[in-house]
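Just one protein chain is left out here, and the rest sit where they should.
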Amino acid sequence: MTAPTIDTVALESGVRSYSRNWPAVFSRAVGSTVWDENGTPYLDFFAGAGALNYGHNHPRLKEVVLDYFASDQLVHSLDMFTTARGDFLQTFSEMILKPRGLDHRVAFPGPGGANAVEAALKLARKVTGRESIVNFTNAFHGMTLGALSVTGNSLKRGGAGIPLVHATPMPYDDYFDGDVPDFMYFERMLGDSGSGLNHPAAVIVEAVQGEGGINAARAEWLRALADLCKRYDILLILDDIQMGCGRTGGFFSFEEAGIVPDIICLSKSISGYGMPMALTLVRPELDIWEPGEHNGTFRGFSPAFATAAEAIRTFWADDTLERSTQAKGAHVESRFNQLVAKYPEHELIGKGRGLARGLQFGTAELAGQVCAAAYERGLLMETSGPEDEVMKILPPLTLTDDELNRGLRIIDESVDAVLGRS
Amino acid sequence: MTAPTIDTVALESGVRSYSRNWPAVFSRAVGSTVWDENGTPYLDFFAGAGALNYGHNHPRLKEVVLDYFASDQLVHSLDMFTTARGDFLQTFSEMILKPRGLDHRVAFPGPGGANAVEAALKLARKVTGRESIVNFTNAFHGMTLGALSVTGNSLKRGGAGIPLVHATPMPYDDYFDGDVPDFMYFERMLGDSGSGLNHPAAVIVEAVQGEGGINAARAEWLRALADLCKRYDILLILDDIQMGCGRTGGFFSFEEAGIVPDIICLSKSISGYGMPMALTLVRPELDIWEPGEHNGTFRGFSPAFATAAEAIRTFWADDTLERSTQAKGAHVESRFNQLVAKYPEHELIGKGRGLARGLQFGTAELAGQVCAAAYERGLLMETSGPEDEVMKILPPLTLTDDELNRGLRIIDESVDAVLGRS
Amino acid sequence: MTAPTIDTVALESGVRSYSRNWPAVFSRAVGSTVWDENGTPYLDFFAGAGALNYGHNHPRLKEVVLDYFASDQLVHSLDMFTTARGDFLQTFSEMILKPRGLDHRVAFPGPGGANAVEAALKLARKVTGRESIVNFTNAFHGMTLGALSVTGNSLKRGGAGIPLVHATPMPYDDYFDGDVPDFMYFERMLGDSGSGLNHPAAVIVEAVQGEGGINAARAEWLRALADLCKRYDILLILDDIQMGCGRTGGFFSFEEAGIVPDIICLSKSISGYGMPMALTLVRPELDIWEPGEHNGTFRGFSPAFATAAEAIRTFWADDTLERSTQAKGAHVESRFNQLVAKYPEHELIGKGRGLARGLQFGTAELAGQVCAAAYERGLLMETSGPEDEVMKILPPLTLTDDELNRGLRIIDESVDAVLGRS
Partner (left out) sequence: MTAPTIDTVALESGVRSYSRNWPAVFSRAVGSTVWDENGTPYLDFFAGAGALNYGHNHPRLKEVVLDYFASDQLVHSLDMFTTARGDFLQTFSEMILKPRGLDHRVAFPGPGGANAVEAALKLARKVTGRESIVNFTNAFHGMTLGALSVTGNSLKRGGAGIPLVHATPMPYDDYFDGDVPDFMYFERMLGDSGSGLNHPAAVIVEAVQGEGGINAARAEWLRALADLCKRYDILLILDDIQMGCGRTGGFFSFEEAGIVPDIICLSKSISGYGMPMALTLVRPELDIWEPGEHNGTFRGFSPAFATAAEAIRTFWADDTLERSTQAKGAHVESRFNQLVAKYPEHELIGKGRGLARGLQFGTAELAGQVCAAAYERGLLMETSGPEDEVMKILPPLTLTDDELNRGLRIIDESVDAVLGRS
């Protein structure tokens, strides 16, 4: 595990973060494994922070990408029609949207998740003529100014350098440990014309908060939220950037709840191959943009469209992946519960849904030590949560049972090493 | 020139724009030529809005990208150390920064130009503790909320749905046709404690405004701006997203002026292959970010680093490309001047620097008709400017003299067809 | 009860409101009685919306004001030293501040309550370097932009014409009918670095919300709020504009709770004679303003200082007024409770503290009809609350028992007339 020469580090801004915890120089990756320059393998339970749901360099997608580049198809196409774009649109529509009863139109807002969120917020404001957005405690939606204003993390908010306005945070599901009826505060404020809450254009929500600490909202909470939005004429934006593309089981994380968001943000794993791509899906009646009113240079990175279409064909033709993810998720849950039971004095909390799983420790220090111990043992995973107190795993959905068990064993060992029992 | 099936169009948001003027479905591209699905070739004087300075699918870079993907190197790596990242940093430092006397640190702000701008604005505000930014008339910096607030175009600004604040536009070079001393207004306001102009954190500027209508600032204007910033303790952000990477001749568009911006934004052609990548370069003493204070999922799209490094080695080892670009640019200039002379009653104006060139018509209608006539003749180019009154060409820097002349002939014919003379 | 000639009405903006419900032209007023131009008397349970706590044209203060004007003392003095200003400062300090253990410095922020609030918000932001303010549901603090941003009423907020930002409303005391622990939401958000709540510069609160519907916070709620502010390093601004000067019994409405606000806003009855005057009281260590950093033309309206000083000497040399207000308030409370008991099916709610009293009806219509019925019977009172569903009385503290009972009888009759029983 060698770090790069000091020269290279000195060339880069101090804003870099992952390389501080994982000083290895990585060079190759297949499936759930990453190798550093010395050939040391790491089992990857991080998966590009959710951008690699189908693992690294999946062989079928690799064929597609090699073929795409080899045949000199368009790499960069903005919003011109291309063969790859048309194929993606048809595949996405036929295999993802229609079977789920969705008739949303697809906008290509730019290459990353923040673009999808920015476009969603802009459109919601344009449609409603209102400015305010309601977000939730511990939400994460991105680092550009609009996306950051609806993000909770105070370090990241502080980086804006200007007051972040137009957003009011409401308590996420279970924020008060069940002591308070859902949406009591939010609905009371909406129904009171003297509350001082600006009538929101939209609510933006994650069905499972990843960066916020692997907080999974209950299906009934999401349904109640969708209902609330309808009653108060507020658009519902579902940010499925990290939790979509099968992370929680179904393609969309909100399927289980049976709701239909007005606007859906997708990115991260949508290309299936870790390539920059994002979508903003909008209900047809909301699609009132002028041509070019929102645009962006890399909104048409077409190799990503090619792998995205193929990934859909490969993984979403039937429910095999969905059922596998649920089964693996249940397995992780039971293993985490064993750790919770093993260390009652530490009041660990198992969290999550599907293969978005977390184990909450009492302090950031403990969670960080466990991740460091796992790294020493060849497992990549990171922390999340407001204080980084949650050990978070987002393994490739395609990992084998053996890989899953190997990773869980390393987690057990790492927790034992840190909490002092074996 | 067939349009896609109506079904595919109906699946997409009405925000799409290029496909309205160019209804062909493109499928393949090499160098300066793009082919549609029927095999019809188009000469590309658009080049991905400046993202394809080295043409489509350059053979040397194609080898690199194929090799990269074939060898299962990391596609998605956030800010982890990777072999490709280290190679890019060293190459960029040794071959681009050092020879130009720059010691900036490299931040990877996300996959697109707007990310580079958002990061620049955030850092400038953090460093200075001030909020206001001075931008310029007809600036274009991107579509996310922070970048949009410093962009001039009113259609795009209107899309924000909230009042865009914290930015004050100042007149760009030659905004008053030389009738007013440079920066008279700006400097008077800065020097007057009662002017009502908030002391800016930073000025953000393009050395040549592309979207704004191919407005090229004079070197002395840029120098005076840099000097003004220094005297008033304002950071200078140079947005070289569209005009960098050799578009105007030198690697950076500001080299000719001999200035050293505090922060430099790069994107578009930096990968050399049309792949999403962006950089924010910051003077070392400004690099005060906390680790992770700005981040983003696709800030480490490593195949782009590989082609970026190879593009630098291929095109920037000596001044061949720079001299070629200047020569070709001079050639375009003289040909445009002939059109200006040919149609005195239309008061055409030739604009630009290097291979960023424009021909301004009296109306958007004329400019649009010329572009449409060129498209019919197999040439891709678009309009820009506040009213889309400027015919704009950004051909690949690597196009052959023959291609250049062929394109210029089509332009001649198209202008003649529209303005009614031959 | 004649309305003015149509001509006069037509000259005035449609923004006028009180004259719509009380179309009489008033010409004379003494104590608790107002007469219209025809000599018809009205018993005044409105008292200038709390600006006439000592009644109209109190004879002792009338002597002072006549003497002041007759002797050609300064009417308009900005912040120059004047005899009247010095006398007021000493009297206020000796008889109001010191006996209550307060060492606040007195700023004269302008002639009205909104000025006092604007100055408070500006200073809190300057002291803390933060921008956000926490206000409460159904707060009312004024109509200038800063004051309006912390006001709850949506009609009034809508009048701003720009998004009102930098304020986050929190639930006022008893907002959830006691179902939720006090400050559960607020404190949870403050303690969670990922909540998305900007760390506030200050909390602004009324001890009794007048415009919000005569909502009286409990003493323990105010103490818990003061404690919360201290623990989280947030300044506490107490807006005592309507509820100060004895309205709830003690001179300050927060005395009963035993708290010491960082900043106190006073206006309305501070002059004792209905004259424009306002104060912003600040703890000495917060008084970091530059000379002239906040100013205003009418901040030194000196006749108001003269009556203000005399009002203090007249009413606050002992606790006679305070005890009388409490006794009268208790009497009103018991009479309102009788109405509540008489009409159980209407679920009336008696509200308030001291002589700030309200009777909440099920609808704005009923409350308005009761006020109209009372006006027909010669009693002035208005509604408040988010939907104007609360009949609100703020009688002069100096009214006689006979006047109080006469007014309460009219209220009884009016309620009976509207609710249909006698």
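Note that the chains are named A, B and C in the order they appear, and that numbering of residues resets to 1 at the start of each chain.
Criterion: contacts are C-beta pairs under 8 Å (C-beta built on N, C-alpha and C of every residue); 3 or more make two chains touch, one makes a residue touch a chain.
Note that the structure is a prediction, hence the values are computed from the model and not measured.
Visitor: For the chain that's not shown, point to the residue among C:R28, C:R231, C:R323 or C:R409 touching it.
Guide: Of these options, the touching residue for the absent chain is C:R28.
Visitor: Of the residues listed, C:G39, C:G101, C:G178 or C:P291, which one is in contact with the missing chain?
Guide: Among C:G39, C:G101, C:G178 or C:P291, only C:P291 touches the chain that is not shown.
Visitor: For a quick check of understanding: of C:L43, C:A107 or C:L190, which residue touches the chain that isn't displayed?
Guide: Selected residue, touching the omitted chain: C:A107.
Visitor: Pick out the residues on subunit C that sit against the missing chain.
Guide: 3-5, 7-8, 11-20, 22-30, 34, 37, 48-52, 56-57, 62, 65-66, 69-83, 86, 89-90, 92-93, 105-108, 110-115, 118, 121-126, 129, 131, 142-147, 149, 155-156, 158-163, 166, 201, 241, 267-268, 273-276, 280, 282, 287-298, 301
Visitor: Write the list of subunit B residues that the hidden chain touches.
Guide: 131-132, 135-139, 150-155, 157, 163-169, 171, 175-176, 179-180, 184-185, 188-189, 192-199, 212-213, 385-387
Visitor: In the complete complex, which positions of subunit A touch the hidden chain?
Guide: With respect to the unshown chain, the touching residues of subunit A are 162-163.
Just so it is clear, only the chains that are shown with their structure count from here on.
Visitor: If you average the CA coordinates per chain, which chain's centre is most distant from that of subunit C?
Guide: Chain B.
Visitor: When the centre of a chain is set as the mean of its C-alpha atoms, what distance in Å lies between subunit B and subunit C?
Guide: Taking the mean C-alpha position of each chain, the two centres sit 58 Å apart.
Visitor: Residues of subunit A touching 2+ other chains?
Guide: Within subunit A, residues 131, 155, 163, 166 contact more than one other chain.
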